[in-house]
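Step one of this worksheet: look at the structure below.
One protein chain is absent from this view; the other protein chains keep their places.
Let's look at chain A:
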Amino acid sequence: MRHIPRGLRALTAAAVTVTLLAASACGGDSGGASSSADGGKVTLRFTWWGSDTRTKLTQQVIDAYQKDHPNVTIKGEFGEWSGYWDKLATTVAANDAPDIIQMDEKYLREYADRGALLDLKKADGLDTGKFEPDTLGAGEFDGGLYGLNAGINSFAVVVNPAAFKTAGVAIPDDKTWTWDDFAKTAAEITTKTGGKVTGTGALGTNEAGLNLWARQNGESLWTKDGKLGVSPEKTTDFFKYILKLRDAKAIPSAEAISQDMNASLDQSAFATGKLAMSFIWSNQLVAFSKATGQQLKLLRIPSPDGQAAKNGSYYKGSMFWSISARSKHQKEAAEFVNYLANNTAAGDVLLAERGVPPNTEVRAEVTPKLKPEDAATAKFIQDIKQDLGDPSPAPPVGGGQVEKIIQRYTTEVLFGRQAPDAAAKAFLNEVNGELK
């Protein structure tokens, strides 16, 4: 050390410091203001949740788009539903949000109200002219369009006919079945297969079941002005019904249900053939068909008195396309979303995996080409059209938490740690506390 001149030593150290500073500064500056509409290379990040099936189809569409647009590179970031929202929140907070975001109704307002999403009405290159009129509404509020409907779905009962056959039980008529019929059928399957196959997955592993339950009884999970619309009494009934299913052995053990709440679609009890029925979103039929390797069937949700028109069903935006408000390439992102939503070539690949296409032209184009499971989804959506109730109001800010909360209280009830009425009260209290 002593032989090196003082100046040089200081210089070396200073150089190290500068290099480090530069390196750390790089992180915040990449990309910069290099917004390039003039044919420069653009990299877009696109994030979605879903099963393997969805990831493969989406990647195919990305590849096709990149071929037509050599200046655009699209990097897919995908994961399971359960980890997706943590990751998205983290990247948005770090000012590192993906350009194109697959969004869910539950979180749409959460992000949009805080200015994280672009108003798609103001986006260049995105056309919604061919959309079926009421399909845009769910992504529209405060005069802006923050999520573009990516597909229509509906809550439904999925049936594995092979399991019914093994059990020697006939598939009931879903136009007339009641909740009692449903419980009886499910219990019968468990009994007749000696417990090898359980009748059905539980209600209460997400909030959709409660919403339909409420709608069948003249209430609704959310009101139009963003409040809770379900009463403690109806919620208590809902939990009581879950207990009834448990006691009749129509559903798996409490432990198995609680484990299933965190399982990925491909690993879930229904996908692995342990259940004869389950509650799903209609578009998930495609992924579940792949996972089970079976021809599955969709049934209407049961109703209190056997009238399908009173089962509270509604068309939901299965998911939405949103663009980050901080995206540096908003135009290119909008063009890609436009391709996803309106291009028949993209529709030919994606089919009905994200739900039935809301663009009527795309729908007409792809309908004849649908594979059996996609066709079944599309047909189900078509069939229930005459029985639909009012649209279901979107959850308010803070409402995104409701899924985790109802899972927790369903677990409490199933394990017998809380009585249905106590659980109902605590559940509503907690959801109210999360609303902002």
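Basically, a residue touches a chain if its C-beta (ideal position, glycine included) is under 8 Å from a C-beta of that chain, and two chains touch if they have at least 3 such contacts; residues count from 1.
One rule holds for everything that comes next: contacts and distances are computed from a predicted model.
Peer 1: Which of the following is the UniProt-recorded protein name of the chain this complex doesn't show: "MoaD/ThiS family protein", "Lactate utilization protein C", "Sugar ABC transporter permease" or "Biopolymer transport protein ExbD"?
Peer 2: Missing chain, UniProt protein name: "Sugar ABC transporter permease".
Peer 1: Considering the complete complex, identify which of A:Thr90, A:Gln295 or A:Thr360 is in touch with the unshown chain.
Peer 2: Going through A:Thr90, A:Gln295 or A:Thr360 one by one, A:Thr90 is the residue touching the chain not shown.
Peer 1: Quick one: which of A:Lys331, A:Arg408 or A:Lys425 touches the chain that's been left out?
Peer 2: Answer from the full complex: A:Arg408 touches the omitted chain.
Peer 1: Of the residues listed, A:Leu118, A:Leu148, A:Ala163 or A:Ala254, which one is in contact with the missing chain?
Peer 2: A:Ala254
Peer 1: What does the interface between chain A and the hidden chain look like in terms of residue numbers?
Peer 2: 1-2, 6, 9-10, 12-14, 16-17, 20-21, 24, 82-83, 85-86, 89-90, 92-93, 110-111, 114-116, 253-259, 261-262, 398, 401, 404, 407-408, 411-412, 415, 417, 434
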